[in-house]
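Only one protein chain is missing from this complex, and each of the others stays in its spot.
To keep things simple, chains are lettered A, B and C as they appear, and every chain counts its residues starting from 1.
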Amino acid sequence: MHEGLWMIAAPEVILVAGGVFLLLAESLAKLESKAVGVLVLAVHLIAGLCLLPFITTRAVIWDGLYTWDRFAVSGKAFFLVVGMLVTYLSLEGEAKVPAARAEFYILPLFCTAGMALLCSVRDFVLLFVALELVTVTLFVLVAYRRSDPASLEAGAKYLIVGGLATAFLVMGIAYIFGATGSTQFDAVAGFAESEGVGPVLLFGLAFLLVGLGFKAAAVPFHIWAPDVYQGAPTPITAYLSVGSKAAGFVVLLRVFLLPFWNTDFQRHWVPLVALLAALSVVLGNLAALPQRNIKRLLGYSSISHAGFLLIGVASHSFLGFASVLYYLMAYLAATFTAFLVLVLLEREKGGETIADLSGLAQRSPLLAWSMALAMVSLAGIPPLMGFFGKLLVFLAAWESGLHFLVIVGVAAAAAGIYYYVMVVRAMFWSDPVHQGPIAVHPATRGLLLALNVGSILFGFYVKPILALAAGAVVGSGG
Amino acid sequence: MAWLLLLAPLVSAFLVWVAFRRHPRASQAVSITASLITFLTAIGIALGKIEAPASLAWIDLPGLRVEIGMTLDSLARLMLLMVTGVAFLIHVYSLGYMAEDPGRGRFFGELSLFLASMIGIIVSTNFIMMYIFWELVGVSSYLLIGFWFEKNSAADAARKAFLANRVGDFGFLLGILTFWATCGTVAFDPAAARGLAGNSLAPIAALLLFCGCIGKSAQIPLHVWLPDAMEGPTPVSALIHAATMVAAGVYMLCRIFFVLELSPEALSVIAWTGGITALVAALIATQQNDIKRVLAYSTMSQLGYMVLAVGCAGTTAAMFHLTTHGFFKALLFMGAGSVLHALHHEQDIWRMGGVGRKMPLTFATFGIGAAALAGIPGLSGFFSKEDILQTAAQSKPALFWIAALTAALTAFYMTRITLVAFLGKPRTEVATHAKESPLVMGIPLIILAGLAIVAGYPFFGILHYLGAQESAEKSLLVPAASLTAVILGLTAGAVGYGRATRERIVIPLLERKFYFDEIYDWTILKLQEEAARLLAWIDQWIIGFFLVRGGAFLVSLGGEMLRLLQAGNLREYAFFFALGAGGILLLLFGH
Amino acid sequence: MGTVTLGHYLVLSGLLFAIGLAGVIIRRDLLIMYMCLEIMLNAANLSLVAFSRFSQQIRGQVLVFFVITVAAVEVAVGLALLVSLYRMKRTTKAEEITALKF
């Protein structure tokens, strides 16, 4: 593969270039922050368009560091969508970010670039670099509102625990490199195939999992999640709960699909991941029950969804990995709807607790119904995407023999319905605390409708999304 | 054509319920014509002009075939004639009795419903069809007893009647199921009953089926509802609680006799139940002051006689007595009804007195009925009771003497109420102004009085109709004993109550009806209330609160504990993180 | 005393890693925590260099450069955060920033 294929890596290049250009432009020309936001959206669109022509190509470039296959393409598309949605959230939440200088819009560009890079990773070095690009940008974004102590506290916590995770990650990579003598995924796979899994390699795998566990916010590395979710500005919380988590799982899939795929490895990591999944599902759902602050509640909910996703990963089968991708798409739709409604509420001086949501159905049926559909989809009640995701994940786990895990998953999901229903209850039953209807920009109205209809439609007519997910997993052989 | 028997009253009941409830005139007309049609059809059938129609398959599934058809053998024809005849007379009588009651439209509708279900029982060809109409009769008696639903006592009486019947029907259904399980069919088919012959289930099946009769014909222990059923209007008591419904139990026994005769033990149990009921009812009747309650207990006692007869394998005797009893008991009730009608529903005999002079027709017909019931020779009661005593004497002598004693008691309490109510001086203001009931109530009385006299004689042909052969050795002891019993009862009654102005001898045991009601209230009802309250408490607290909400509480407790894990202190987070990493290492290297 | 083998290096890097981790857990001041994080990252660098030296694979050392740059970036962001935190709350102790909990 001659280096001329550089163009293929366009999305990352465009994003970074766009980011740098906008940073310069902003510092020189003092652009108004809303305009910058729109420009950022434009950059994302351009990157997306550049992606289209290369959908079917398959290539491994940069001396085996970077691969381009259907899995990577769908991953990049996913993260571009996430990027655009976060930017849109920031635009809507403009008022709440007082010192809203343009960086708040531009930084996510770099973060999205990092995530896109992660989708094509084939080497631990590139993995480390891309992961750190994402993490560090998120450190800054979480602590962006310097005037708000909560944001600062969240930033500090995220940074320290993040730092720890990075340290473990690097130590893991070091040991894997030490054991196999190479950082290439296929080399590691070859080594494991020939020499089997020695203690050093296992040690490396353990530390690697610690680092990735942090990213996915799975128990026991979830400690940061609730506080950071609550403290961070709402668009960034959305970004964390979807973008960063998805990045974690994309890497997990990449890592388990290629280097650690052979049965000898699986004998070690499958029970471990299954245990992590069970713990996350139980803790996520139980700890969310008494929560009153919605963002903190969604934090715990994201931990429980990390658990369900891990169930998919633990089933180490084609169906399992496809279900993880489908579940991520369902999770994307539901979470962003919820956060969009939250952002709109915050703009109307509404707080973040469930009580502030009360009576929303009478104030603005669209918002109430969007939030309700998001909650119902997260709770896994048909006919929404969330349900089909859970169905796939449980089916995959059961087929690969993890019967106990499915039972635990089902029980935790049942316990979980309570706090989703509490949100729905507050909105539909009680009378409004804050009076007056909520102004919703037509574009946002359109976006909400799209997310709602998507969530219902693709919950029933699952074929397109599922084909995308399955294709991606099949395509990731490279 | 024969379907008219069932269709006419059903259609009339439906029409009244749907359309005519608010127009009494129309509903009366519809109901009476329906009753007349059934009577004429019954006559047609009796004369052999109308044949039994083909049967329709009500439920036809592998393993169970239930048909709706008609058996019109001699037993059914006799019963049809008696029931439709008496029913028609009572319909006419009700015109007068219910004249000024605003709800009389509904009353006639319910009468038609009852008539249809009663005929259904008579003509049914299989157990399930009989069970269907069996319960429908229970429903219509519930509606009719509770006709004046504003009265709390009537509402409670209706519920009590239905529940008692229901318990009986429970036994009846179990009996049907047992019969079906062993003989493979639900039809009245003696050939199929062979399967039950040697089987140990035979007595159980027979007794379970007998439960149905206990419930319906108010035998002990399910008899408590009959006296309370007097809360209903008098035509109802006359029709249902004298002539037809209560007799259905005995008719059922005769119809399924081919099952009962398979087990002698069951027959003796039936006989003894009949005997005891007859005696106990007669004893209670002697101490009752309400004229309708006396007649109610007397009905219970006569039904005891019939059950006794069936128990002694004397189905023809039982049917003979059933028919004659139908006539004179309906007469007595209607007589009492016309007295009540005149005395503005005053039912206590001690507040009547001297009514005979004021209401000669009622007095005369009531007298004939009372005489027939008492068993005075020459009247129908004497012949049919004689027949029962004969059969009792031949098979179970002990029961014969009980029956004879009951005959004496019957004579005693009949003379008592006749003397106290109709003769002597009027004891209350309302009794003095009593005047004769209108002719529309009088005519049925006269017809029934005629029947009460004539029905017993052979030329009337009931026995011949039933196909009974003259049994040769009639022991002379029986007529002698019954005659002395009657005479004894009459004289005792006359002496006791010739010029009595108030009740002198009061026996609390009898007056309080052997305390059956109290016993039932205390045992069954209390037990049921306590059990219900306990179980409801368990359901609400143990299952509802403790298990369900307890489980939910545990889950939320778990949530609370996990929530507190998040203490917000950065250093603890780092510690947990390290702990997690250590855990992973341990796990990976553990096994 | 014998030559210094790969094992010795790994033991040293393990010790360093443990010290860094303990530092993050025990010390109260955020600044010190940052330093401890640095120690852990350098421990990882040490083991990387040791592995690449003994297995004659240059690729390991390439990763060290990236790790160093990332460590620097991390500290930069951390210090910026610390400054604004100090301006807000006049403290850098980890105990003071526990508003977000339960």
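The rule we apply is simple: a residue touches a chain if its C-beta (ideal position, glycine included) is under 8 Å from a C-beta of that chain, and two chains touch if they have at least 3 such contacts.
By our rule, contacts and distances are computed from a predicted model.
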Chain not displayed: protein name in its UniProt record ("NADH-quinone oxidoreductase subunit M", "Proton-conducting membrane transporter", "Molybdopterin synthase catalytic subunit" or "Sarcosine oxidase subunit gamma"): "NADH-quinone oxidoreductase subunit M"
Shown chains that the omitted chain touches within the full complex: A, B
Options A:383, A:432 or A:475, residue touching the unrepresented chain: A:383
Option touching the unshown chain, where A:131, A:341 or A:372 are the choices: A:372
Hidden partner chain, touching residue among A:142, A:225, A:238 or A:406: A:406
From B:166, B:351 or B:571, residue that would touch the chain that is not displayed: B:166
Chain A, residues in touch with the chain not shown (by the definition above): 317-319, 322, 361, 372, 376, 379-383, 387, 390-392, 394-395, 398-399, 403, 406-407, 410-411, 413-414, 417-418, 421, 424-425, 428-429, 460-463, 466-467, 470
Residues of chain B in contact with the chain not shown: 17, 57-64, 128, 131-133, 135-136, 139, 142, 146, 149-150, 152, 154-156, 158-159, 162-163, 166-167, 169-170, 173-174, 177-178, 180-181, 528-529, 531-533, 535-540, 543-544, 547-549, 552
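Going forward, only the chains that are shown with their structure count from here on.
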Touch-based graph of the chains, sorted into line, ring, star, complete or other: complete
Dominant interface by contact count, named by its two chains: A-C
Intercentroid distance (Cα basis), chain C paired with chain B, Å: 96
Separation of chain A from chain B, taking each centre as the mean of its C-alpha atoms, in whole Å: 77
Touching two or more other chains - residue numbers and ranges from chain B: 563, 566, 568, 570, 574, 578
Overlap residues in chain C, where contacts from two or more other chains coincide: 21, 24, 30, 33, 94, 97-101
Contact footprint of chain B on chain A as seen in their complex: 156-157, 160-161, 164-165, 168, 199, 202-203, 205-207, 209-210, 213-214, 219-221, 223-224, 226-227, 268-269, 271-272, 275, 283, 286-291, 415
Residues on chain A engaged by chain C in the complex (per definition of touch): 124-125, 128-129, 132, 136, 139-140, 143, 146-147, 149-150, 152-157, 159-160, 163-164, 166-167, 170-171, 173-175, 177-178, 181-183, 226-227, 230-231
Complex interface listing, chain B residues touching chain C: 563-564, 566-571, 574-575, 578
